[in-house]
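Only one protein chain is missing; all other protein chains are in place.
Here is chain A:
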C-alpha cells in the first residue's frame, strides 16, 4: 500500500492548499482526479465543498480501496500558492516529477510565507482605495484622505482576523473605523467629497475572491460549493454595509 498512501498524501496536501488559498472547487476536484489517475489508480472520485475534500480510489480492481477526507478550517486569499500547486500538479501528471519530489515541493509551498510582506499589502490597499475614490467621482484633493482611510481599514481587518475567532466581525469593525477616519479627516478639512472617500476606504474589503468563485462554481455544476461561497460573499458585504451604516448614523 506504499504508493497508494504516498499519492493520497500528495493529493490531500495539494487539495488543502488550493482550497484554503482561494481556488475554485471544480479546479480542486479536477486536479486531484488528474493526479490520482496519472499514478494509474482506478475508480477515482473526488468531492469538494468550500469546507472539505473527500477523495477515494482503488489500487487494484475491486480491492485495496482507499478513502480520505480533509477539513478546511481557514479560507485565505493567496492566488500565488494556487498557481504554484497548479504548476506542480501539471509537472507531476506529465511525469517530470517523482512522487517524493512532488511531496517535497508541496510541503515547501504550504510552508512558504506570502510573496509580499504585509506592509506592501497595506500600501496596496491604500493605492486601490484612493484610486477608486477618484474613479467614482472624487477630486485630486480626496486622494490623500482616501489613502489614509483605506490603509487603516486594511490594517484593522488583517490584524483583527488574526485574533478574532468570529468571522465577519473583523470586516464590520474595519468598515466602521475606515468610515470614522474618513469622516474625521473631512471634518478637520482634509478632503471635500465625503461619499467618495468613504467608498474608497471600503474598496479593499470587497470580497472579490468568493464572489468570482461562487459564479464559477455554480456554473460548473458544484451547486453546494457555489451557494456556500455566495453566502460567504453576501454576509461579508452585509457586514461591511452595517459597519458603515453605524458610522454614518453616529457621526453624521
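The criterion applied here is as follows: a residue touches a chain if its C-beta (ideal position, glycine included) is under 8 Å from a C-beta of that chain, and two chains touch if they have at least 3 such contacts; residues count from 1.
To be clear about the criterion, contacts and distances are computed from a predicted model.
Its UniProt record calls the unshown chain "Threonine/serine exporter family protein", which is the correct pick from "propanoyl-CoA C-acyltransferase", "Amino acid ABC transporter membrane protein 1 (PAAT family)", "Cytochrome bo(3) ubiquinol oxidase subunit 4" or "Threonine/serine exporter family protein". Touch with the chain that is not drawn comes from one residue among A:107, A:121 or A:184, which is A:121. Only one of the listed residues, A:72, A:199, A:225 or A:239, touches the absent chain: A:199.
Contacts to the hidden chain, counted on chain A, fall at residues 22-24, 27, 77-80, 82-84, 86-87, 90, 114-116, 120-121, 124-128, 130-132, 134-137, 154, 195-196, 198-199, 202-204, 206, 208-209, 212-213, 215-216, 219-221, 237, 241, 244-245, 248-249.
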